[in-house]
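For this depiction, one protein chain was excluded, whereas all remaining protein chains were kept in their positions.
Labels run A and B following the written order; every chain starts at residue 1.
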Amino acid sequence: MKLDAKIPAGPLADKWSSYKEHAKLVNPANRKKLPVIIIGTGLSGASAAASLAEQGYPVTSFCFQDSARRAHSVAAQGGVNAAKNYQNDGDSVYRMFYDTLKGGDFRSREANVYRLAECSLNLIDQAVAQGVPFAREYGGYLSNRSFGGVQVSRTFYARGQTGQQLLLGAYQALMKQVDLKKVTLHTRHEMLDLVVVDGKAKGVIVRNLDSGEIERYAAPAVVIATGGFGKIYYLSTLAMGCNASAIWRAHKRGALMACPSWTQIHPTCLPQAGDYQSKLTLMSESLRNDGRIWVPKLKDEKREANAIPEEERDYYLERRYPSFGNLAPRDIASRAAKERIDAGFGVGKQRNAVYLDFSKVIKEQGIDKVKEKYGNLFSMYKKITADDAYAAPMKISPAAHFSMGGLWVDYELMTTIPGLFAVGEANFADHGANRLGANSLLQASVDGYFILPYTLANYLAGELKAEKITTKHPQFDLAEKEVKEQLAKLIKIKGTKTADDFHKELGKLLYDKCGLSRSAAGLKEAIAGIQVLRAAFYKELIVSGEPGEINAELEKAGRVADYLEISELMCHDALSREESCGAHFREEYQTPDGEALRNDEKFCYVSAWEWAGKDIEPVLHPEPLVFEFVKLSVRSYS
Amino acid sequence: MKINLLTSTLSRKNLMALTGLFLCFFLLIHLLGNLQLLLPAAKASEMFNWYSDLLSTNIFIMMISYVLYFCLIAHAVDALVITLKNKKTAAKYVYDDRKQVSKWYSRNMGILGSLLLIFLVIHFKDFWYVYKFGALPYDRNGHKDLYAIVVNAFKSWWYVLIYVLAMIALGYHLLHGFKSAVRTLGLYHPRYAGYVQVFGIFYSYALSIGFAIIPIYVHLTQFGL
Partner (left out) sequence: MKIHLKIWRQKDASTKGKLVDYDLDQVDQNMSFLEMIDTLNKQLILKGDTPVEFDHDCREGICGSCGMMINGQAHGPVPGLTVCQLHMREFAANETIYVEPFRALAFPVKRDLKVDRSSFDRIIQSGGYITANTGQPQEANAQLITHEIAEAAFDSAACIGCGACVATCKNSSAALFTSAKISHLVKLPQGKQEAAKRVLKMVAQMDAEGFGHCSNTEACEAKCPQGISVLNIARMNWEHLKAAIFKD
């Protein structure tokens, strides 16, 4: 299979406008004949649904939550980047493009990234018009902060709840279209299969989670906007319901998966306290602006943090990366923390954390100033841990956070199955091997508001004369039958281990072998381990209840079944990439001082994987990354 | 969607608030008038009877009194309608500890209001009805001698007690009612909402204590312990 990213020709800055100028359009009168299915109502799904409905396409939206407002975009704290250069500090579309490309360790497409930076300008306008209460200066202009290791202030934010506010803006726009009957919204529905007819996406099979019924929906285009699958690590910053099922089932129907192993591990999360723990809460990265990260110099230190004198503390980020210090990018900060923890310098009861210390800033700026800046974060910390971070340092540890990988899409956000699109975190597009802070909200919004409405029209224009496929088509029968069989199979096992038990085991295995650092030996062990676990899953799983009713255990089991397959692909992906780049750190490929060693000669490509069948090794299709406009440099933060 | 402003929950509450605030205003005037009863007996008798006569003969005040009757009835009927609707929407918990987060009198305005309604029946029967339709002696200025009726009524300690208890109910009713009415009418400015709240507390105490003192004072000064 030859992958064609369909990048428009021409100068970098003109590619997107040239695409828009030449893309095919659909006459307004014809749009109502071209329904669109959108899976997911997060920032990308809701914004896409609202924007397409405004243009006149009949949209059917699905989400597994009980309301479209609850998608996990809601939890993004930090902000959203845009190259507005309101601060007059030298920002520009090009600068933002370059920062994002470099932040992703040059493992993403120039054209995509440039478009992301370009569209960031409109996004802020759009969000403000919707009533997103971004932070403002006293005079009334929009305020910005610097975020995630860049040297300009381009992050727009609404306290620590930027994701919530952007999502509510998109949700409200979506609900308006629901009221106008332009969007049919099905909450509590989960996509369980993609229906492909003659090589094109034509519909989905979904399960109504409130009644257990299996339903069919047909449309000439299907958009997957189901977010990331970092929950595969079990302990992660993601919501309990986040899953890979929609993208994985699309993958098994022929859509290629790109770089699935590239997972961002966030450095500032609360450490695990016990086996019962279900998630790791993210503490905003903004804390690193003023907090200093350290571990004791002494192994197995028994003293309390405050009892350890200054000279016996190792501020390892400041030591290793003097120019960025505590603000080093996420992958670097996480890896450095893991390195210290693994070397036996971890703190806390489980020895699985590092200190994030605010004593210096409290001394310098006063406790009131710190309260004003971080009060809500400190009180959240206290709620969860019962500790007072004003009095003693916080304890933090890295946790899985964001999937850079996902369904492979071309410049038009279309997967390798014509008619199947993937937007937001569900696709692999703009972030390369590492996502910069405050770029995820941006990418999700830009995909939904500004890109998909053009590229989808370009595709649908060609579908106007195509044969109309209804849910009566035999492919729907087939897909529905398979879905029902799988559900029945999961319930019939009646073993002794719950889906969560398997999920926890898988998560631990994956975090150790295919997490912050990877090695060929470890990845091979992981693949073998996953295969054993998967076999055990189908022998020992226990799911209570029936398929035809509300059944959270059945939902979980289906998701874990998919995780047990995608995890193996993740390991293959990590194993095949014999270099270190961004979040992907291969122990064999590092510089003498422990930094990532990229190999642009051999691995300057996107790994796109084809499903070859059950228990058969996946097939790799590299999409070479061509850099016409920038020179690849080493991403050094020391 | 059909929007019927008359049956909206907010409009119903607006009616409660408007009638309630008018009653608040009336109560203040009523109290100021009644404070004359605290004067030395001879002076009180003369002033109070003159004042009562003025109220019952002045055409302007008579018009206001119809507004007052309307407000009383509307306030009570509206309250009944609202309470019935709330009974329908309200949830029942097997184990209910929601009382932790609100004041008891804010949750029991209906009961306080009903007590006040019973009190009003007594109050109207003993004074308003007697004054309007009863055979009253005249004082030396030719005014109906309501003062004598009032003093006589407060002769029995249990009657005084009913009054005092009713005024405690009134106090709590006002304590929530005044603030709630202002909110319902939409005073949302954080600073002024604060001032209004303080005024409401002061007003409620002043009114209930003011009204309660009168029967006690009359009883003690005229009949001793």
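By our rule, a residue touches a chain if its C-beta (ideal position, glycine included) is under 8 Å from a C-beta of that chain, and two chains touch if they have at least 3 such contacts.
None of the values given here were measured: they were computed from a predicted structure.
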Review point. Touching the left-out chain: which of A:V36, A:V59, A:V74 or A:I265?
Key: A:V74
Point to revise | Candidate in contact with the missing chain, chosen from B:Y66, B:Y93, B:F133 or B:W158 | key: B:Y93
Check your understanding: Looking at A:T281, A:S576 or A:N599, which makes contact with the chain not pictured?
Key -> A:T281
Exercise for review: Among A:I384, A:L478, A:V619 or A:V634, choose the residue that contacts the chain missing from this document, as touch is defined above.
Suggested key: A:I384
Exercise for review: For subunit A, enumerate the residues touching the unshown chain of the complex.
Suggested key: 47, 50-51, 54, 65-72, 74-75, 84, 86, 122, 124-131, 133-143, 158-159, 161, 164-165, 168, 171-173, 175-176, 178-179, 187, 210, 237, 239-241, 273-274, 276-279, 281-282, 380, 383-386, 449-450, 453, 496, 498, 500-501, 542-545, 550, 552-553
Check your understanding: At which residues does subunit B meet the chain that is not included here?
Key -> 1-5, 7-14, 82, 85-86, 88-98, 100-103, 106-107, 109, 176, 179-180, 182-188, 190, 193
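The rule is short, and it goes like this: only the chains that are shown with their structure count from here on.
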Exercise for review: Report, in whole Å, the distance between the mean C-alpha point of subunit A and the mean C-alpha point of subunit B.
Suggested key: 62
